[in-house]
Each structure stands twice: as C-alpha cells, then as structure tokens.
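Omission of a single protein chain aside, the complex is shown with its protein chains in their original locations.
Letters A and B mark the chains as written, and numbering starts fresh at 1 in each.
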Amino acid sequence: MGYPDDVRYTPEHEWARLEKGIVTIGITSYATDQLGDVVFVEMPEVGRRLEAMKPFGVVEAVKTVSDLFAPVAGEVVEVNGALGDSPALVNQDPFGEGWIVRVKPANPADVQKLMSSADYEKHVEEQHA
Amino acid sequence: MSFVGLTRDEEQRMLREIGVASFEELLAAIPKQVLLERPPDLPGPLTEIELRRLLGRWSAENHAQDAVSFQGGGIYDHWIPAAVDALAGRSEFVTAYTPYQAEVAQGTLTAIFEFQSLIAELTGCDVANASMYDGATAMVEGALLARAQTGRKRVVVAGLVHPHYVGVLRTYLDDANVTQVADAAGLAAPADVTAALGPDVACVIYQQPNFFGLLEDPAALNGAAHGAGALAVAVCDPIALALIEPPGRAAADGSRGADLVVGEAQSLGNPMSFGGPLLGFFAAHQSLLRRMPGRLAAETVDKQGRRGFVLTLQTREQHIRREKATSNICTNQGLMALRATIHMGLLGREGMREVAELCVQKSHYAAELARRIPGYRLAHATPFFREFVLECPVEARGVVEAGLEFGVRPGINLGRFRPAWKDLLLVAVTEQRNAEEIARWAAALEKAGGAR
Partner (left out) sequence: MSIERRLLIEQGGAGHRGPELPACDVPTRPLAELLPGVKLRGELRFPQVSEPEVVRHFIELSTLNHHVDRGFYPLGSCTMKYNPKINDELSGLPGFAKAHPLAGDAATQGCLRVMAAVQRVLADVTGFDAVTTQPAAGAHGELTGLLLIRAWHRSRGEGEKRRKVIVPDSAHGTNPASVSLCGWETVVIPSGEHATVSLEALDKVLDGSTAAVMLTVPNTLGLFEPQVLEVTRRAHAAGAQVYLDGANLNALVGLVRPGDLGFDVMHINVHKTFSTPHGGGGPGAGPVAVKEHLVPFLPAPVAVTRKDGSIRLDWERPQSIGRVHSFNGNFGILVRALAYILTLGPAGLRGVSRAAILNANYLMRRLARTYELPHPDPCMHEFVLSGRGLKKYGVKTLDVAKRLLDFGVHAPTVYFPLIVEEALMIEPTETETFDRLDHFASALEKIAAEARENPDILHEAPHDTPVSRLDEGRAARELKLRWGVP
C-alpha cells in the first residue's frame, strides 16, 4: 500500500506533519476507507488546548462515527474551514486538502516519537489479521 | 391459542431436521434449577368472546363515553376526524417496523418527513424530529440538550409549567440543578426569572399557554434567557400555535426566538386514552441539529433519481454512538405522529386556525357564564387560550362530583396538585363543546355552588 513518508502516524489512524513549528493533523487513507463517505467533521475551536491521545473532535460518516485523537499536545491555531461545505475532501485527499486542524505543539519533538510510515503499514496489517 | 405457526406434527419434523431427539436438548445451556416445570400461574386463556366481555365491562366502569369533558391539564378532548382512524389503523402503518430498510418503508418515512415539516412550520423552528414519548420527556430532553450545548448544569423553570412535567425533570436531573421561579398572579415574571439566572444556567423553560391556561410573554422570557447566555426552551401547545406567534421565530425587533420548542401533541388526532400513548414533539434551530435526540428523516434520491426519504444522522443515535449518544431513545411514538400528520393534513391551513379560534371563543364564553354564577370567580385577569382557572365557592372536588348528574366532567380539581389549590377548578373548553353542553356545565357549577 505505502503511506506517505513526510508524516508520522498514530495507532488511531491520525497523521501529523511538522512544518515551520506548526503541526498539521488529519486522518489516514486507511481510516477513510474504513469510514466510508465522510459527511461531517466536528472540529475544536481555535485556541483550544489539546492533550495527547485524548479525543478532540469527531468524524462522521453515514453509518459510522469516530473520535479524533490528538497525536500531540498543543494549541489549535487553525481549523480547515473548507470541510464545512466539502467534508468529502477528507476522503478525496486525506493527506493534503483533507487536513483537519493545525496546532502549535507543546513540544515539537513529540512528532518524531509517533510511528513512521513503515511502522504504520505494519500496524494496519496486524489490524486486519 | 397463541398464534403459533407450528402444529405438533410439524414440531416433530422440525426436531428431526434440527438433529435433536427432544426440545429439551435445545435447553442444555440453561441450569436445571431455573427451568420451570410448569408455566407461572396466570389468568387465561380467554377467547375473543370472553375478552370482549371482561374488558368491555372494565371499560364501561369508567363512564367516560357518556360524560362530556371539560378536563384539560395536558390532555384534551379535541375532534379527531374519522379519516384519521381509518387511515392510521391500516396494517401497512400499524404493523410496520422502524424504517431501517428505507426502500421498503417509504410510507413510514414520507409520513415522518411530513410530520417534521408540519411541526417545524407550526413552531417557527428550522427542524423537528420524528417524535418523543410525551411532552414531559421532550421538555427534559430539551434541558439535557441545553446542558450539553452550553456546558452549564442548572435549569430554571419559569412560572407554571405542568407539575408532572417538572416532576419528570426532577427525576432526570438532580434537585440541586433545578430552580423553580414562582409565578406572579399566574404568569412567569421576567424580572424574577432574570434574578434567578447566572453563568451556571443552561436554559430557561416556560410553558405556552402555561399550566393554568394563561398566555406568557415569550419575547421577554427568551430575552431574559439569552441575556444570561442560556437557551430558551418553550413548551408549547400545538393547537395554540396555529393562532399565536410561534416562539421559535425571531421577534419583531430581530431578537432571537426560543431555541427549542417542544411539547405534547396528543391534541393533534390522538385520543386521551388515560394519558398514553402520547406524542412528544421536539423542534430546534439549525445550529442545534447535531445535538438533537430522536430520529430524523431526510430527503434524498434513489439510483434512478426518484425522490425518497431515509433516516439520517443516525450516528447521533444510541445504536451507533452508544454511550456518547445524544439520548438513549430508540422506540418513539411513530404511529401517534402519523395520526397527527393525517390530522394536520385534514384540518389544513384553515381548519387548524378555526379549531384554535373556536377554543378561544368557547372557553371565553364559558368563563363569562361562570363569572356570573354566585360564588365563582376567574382566578386570573390575563389572557388565556383554551383553559382557565375558577375559584369555587366549595372545594373543586365537589364541583367535579356534581358534574356526573349533568353528564359532564366539569374540570380538573387542582387540589390534587397542591393543597392550597383545593378550591380551584381548571376548565378546558375545546371546539367540540357546544352551547348546550356548556349550559349543562354551568348548571353543574350552579348546583355545586348551592345556588339552586
């Protein structure tokens, strides 16, 4: 399958990309495959403080709903407004236009502690076993 | 006779197909000591003839079909057009299940969509759900939604909301979280309400018309709630909503209307039936949609582009969201909502208004008559819709008893709610009451008051 190398992964299928001190967060293509068509994303307000691995929002598909877990602790600086009108972006471009929030991390080094794409791929295979 | 589909012979054949020698082999997982040797001691079996005799006798003990009702207090004797029973009694509606497989449930789903549309229009809100158990639980769900939305815990009940509804609220919420603001001359006083508010208050609940039948000032109450960052929950009567400004709409000055409009819709096509099954309705503004309890039907298309309806936003509901669900409601009052939809369709734009106007005219006429009977006075001076409170020269209980002789049930003895109210009679006059019945009602009052 192969998952992008420029991001790190959580066991709950979120990804995190550190750029210029800001971490962009979304969910992986595996997650979107499992969920089906996303119809709504419940996002936190700008300014909210997230705790690592605690739920910070919800992704809703027709028949399923899933909590979003924060890969790292930090403060929300931006949410993807485009998802309001076009939640399908999450399915269409999960690692790009379908990003969900951007946070200022409490500790930028936390991103590296997450799984690499190779480790994540193994994790996904194990889930299917 | 148990309607069972198998004969004894077929049972034997079935046991062979299953591959066991006896039925008892299928019960191996059950501990022997709890397997009953004989069924519990219960009455029956009774045939239809015997059931009709027994339950017929019981139902006749109520004398309800003979006496003309002036009783209200949340349950009303409104006209139910004949076509409602004829249509809603059809097995296609009665014996259908929750419409989870939408393609074979378009009848149910279309009717739900129509119910939602009619209630949204009636209440002045953006969206309504497919029903709740009754007005009381709809009100409570409104309070729970307000708490979830605002993150605050306390609920303020403004004035005379139905005591039974407040009772249910107190069961669901801890007492510490419910503040009741007493009425002033029968009405909620906005100044008193404002004084009871604070940053911990999630919503203000008021009833329109209130428990005593009086019309409140929704704009003032909505404003008080919003001013303190709380939601406004209006518990409304659907018949009244055909005539008075719906509290869900923004006021003339642009200020926000009630955020939630809920209530009891038994008056729309449903019999009194000793207080159940009833019909709670729940309507809200668009911004609160995702927190709404209950089922929602939405419009969509099929593969050929034909219009159809499906249940939607089920991800909020218990079967998917589980402990994070907006509520735990599963079975609702679907068939009663269908009855209400048929009823509203038959009455239509003109009929709904006429019923409401007749209620106003007849109740005010009756109040005028009562006022002229020695010893009786109207307890309140402010406008009422269909119900009013009379101060009686004797205990209200005595007036109720006097009614039997005249073939009327003159009203509700309010003493059953509070001892201080024992001389108060709550009288409801619907469009069904005519001049002759009202005359008999007045005669009963006279007799009870000893004026004869």
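Heads up, the rule we're going with is that contacts are C-beta pairs under 8 Å (C-beta built on N, C-alpha and C of every residue); 3 or more make two chains touch, one makes a residue touch a chain.
Keep in mind it's a predicted model, so treat the numbers as computed, not measured.
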Item to check | Among the chains presented, those that the missing one touches | outcome: A, B
Checklist entry - Looking at B:Val204, B:Ala242, B:Val399 or B:Leu445, which residue reaches the missing chain? => result B:Ala242
Checklist outcome for this item: Where chain A meets the chain that is not shown, the residues are 36-37, 39-40, 60, 62-63, 87-88
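One rule holds for everything that comes next: only the chains that are shown with their structure count from here on.
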Checklist outcome for this item: Here the gap between chain A and chain B, centre to centre from mean Cα coordinates and rounded to Å, is 44
Item to check | Contact footprint of chain B on chain A as seen in their complex | outcome: 40, 42, 60-65
Item to check | Interfacial residue positions of chain B with respect to chain A in the complex | outcome: 290, 314-315, 320-321
